[in-house]
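Quick one: structure below, then a few questions.
Missing here is one protein chain; the remaining ones are kept as they sit in the complex.
Note that the chains are named A, B and C in the order they appear, and that numbering of residues resets to 1 at the start of each chain.
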């Protein structure tokens, strides 16, 4: 029998971190050995023998956390935001000096969202029309959602690669905003509805038929399976990986 | 046994008129006695003994058609567009002099669209949030659709009557158009997708739950049942009626 | 300014009861004055001056609770299950002796579910076909859900009243269960999917069009607004009322 992977959680008292801790504790094959949060010494990770760290902290501290992990040979799964090209380059530099260590930086740990984006891009070349509808709770500050923008970019790229021209649209008189936002030529519509969590629908259409790919996140906990998949796979992927999709066996 | 209602169709060779003719011929209790189109003499309606006329013609000729019908005691069911307040007032004047005659002017003969609007307005007072998504083929010229605008107006009025304030929306940064068009404070989103015909969804939401009312028109023929319902009921509703909903028993 | 309604909660430490307590505390116009659970003396309700009681307890104790309330002039909103005709008759007897007291017994406090049933029944006479799909988490013991059965019965009754015959169905070869369960001639399909909470869709169809009414319960808290509506209205409805729909202004 293989032994458990020892996991430490950075940002363990945050909303997301606390859910990660609970998910790790319930998962087979994983063992939670350290909960670290602001004010705690990250050296505790080494004392506890952590092999993989999950970081849901803050842009201000995540780079320090990761330097420590890489230097001490601890793999990392990172959901903290704020990674621009410069930060990723810095990370790659550190990892070049620590050949066996893997770091996964992922903007989205929802496996369903990743599959939705993947399928939308795969289907795009076969359809004349495509639009995106995202639906969230009304306390969200930005519109459209980051996932919807990213989906639109992937779909637009897939259409370009397939040699498709612009989507058909004969609209000649419209109220402002009626046709949504334009992201790389793809129309994106954002609804804000009390009671909803995070939902997205990609509608593709050709002569006589439509294909709809819909992802519904009904609870915050929906990111946990993706984090666990990252924790299990990160040691087998040395170096920097950006995006959980690279760990999923999707062809 | 009651005898058949004798029906004449104006605009009989148009796309819609031809479908109305076919629907009348198949309907029990109705008899198609006259097909009239541009170039034909409307007097043929009288010779044929038409009791009810269906008019899907053109704004330029519909008023002449209706004056003829009212003067000759023929009831009319009218789907032709272009009726403003002035035209409706003129019609009311003619009908005042022809007490037994009924005219139905309806912007929408789809029973499903009427039910959707009715239910959306009835549900609106119970929900904090509501938005409208309409989806049509990409050859449509206007956005949002007339039905979506009308639905938004009805929903907005129902909220006002119930004392509800504006819908919640914390959006602070958005791409242009991401939140749709604003119709009386209600957000309306229009999709244009090849393969679709005419579809609309009203999404209402409150704490922990949503209610969605969706109407799908998959074929042009979907307006026929509404026209036939109008033909059957118009003689029992003397004077002018605007909107098929007044003929449907919905309470 | 009108004074607050004083509310007591029976079953206050149960999962549902605790949510009711929280909802009452947050609601404007209501004041939580007593939390009573197994082992507590219901007389505490009187001492606290409770005007309305909410009862989410157990079939074994609910009748004793209600007798106490009715005798002491306290109105009651009851979500506890197990009310058969005999129990309702007993309740009516007690209320006959307490003319000003109102009791609401409701199998379902979700306003969305009530609206869905109401709209499905209202639309049924206009459509040749109708079927029901309910979707729940896979830990549910019964299929189809009680709400789906009730919807089917209401829809079947509405069709009978409108003189409609059986729904069309040319199926001649089928796998067992492929066409769902038959409830009063209406087909009902139950899905059990991890991640879902409680969802139902009523699909109605006629020539060229369909109307779909969908209710999604995404969180347990979705019953709270219905309970609060019951609490606010029960004093104005003396005697026994079965079903929250009678308190909602739906015409």
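Note that a contact is a pair of C-beta atoms (placed from the backbone, for glycine too) under 8 Å apart; a residue touches a chain by one contact, two chains touch by 3 or more.
Since the structure is predicted, the reported quantities are computational estimates derived from the model, not experimental observations.
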{"item": "Omitted-chain contact residue, chosen from C:167, C:235 or C:250", "value": "C:167"}
{"item": "Missing-partner contacts on subunit C, residue numbers", "value": "127-131, 133, 135, 138-144, 167-183, 187-196, 203-210"}
{"item": "Residues from subunit A at the interface with the omitted partner, ascending", "value": "110-112, 115-116, 119, 122-123, 125-126, 206-222, 224-225, 248-251"}
{"item": "Interface residues of subunit B (partner: the chain not displayed)", "value": "195-197, 216, 218-219, 222"}
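Assume only the chains that are shown with their structure count from here on.
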{"item": "Two chains sharing the most contacts, counting C-beta pairs only", "value": "A-B"}
{"item": "Interface numbering overlap (same over half, different under half) for subunit A and subunit C", "value": "same"}
{"item": "Reference subunit A; chain at largest CA-centroid distance", "value": "B"}
{"item": "Subunit A residues counted as touching two or more neighbouring chains", "value": "195-196"}
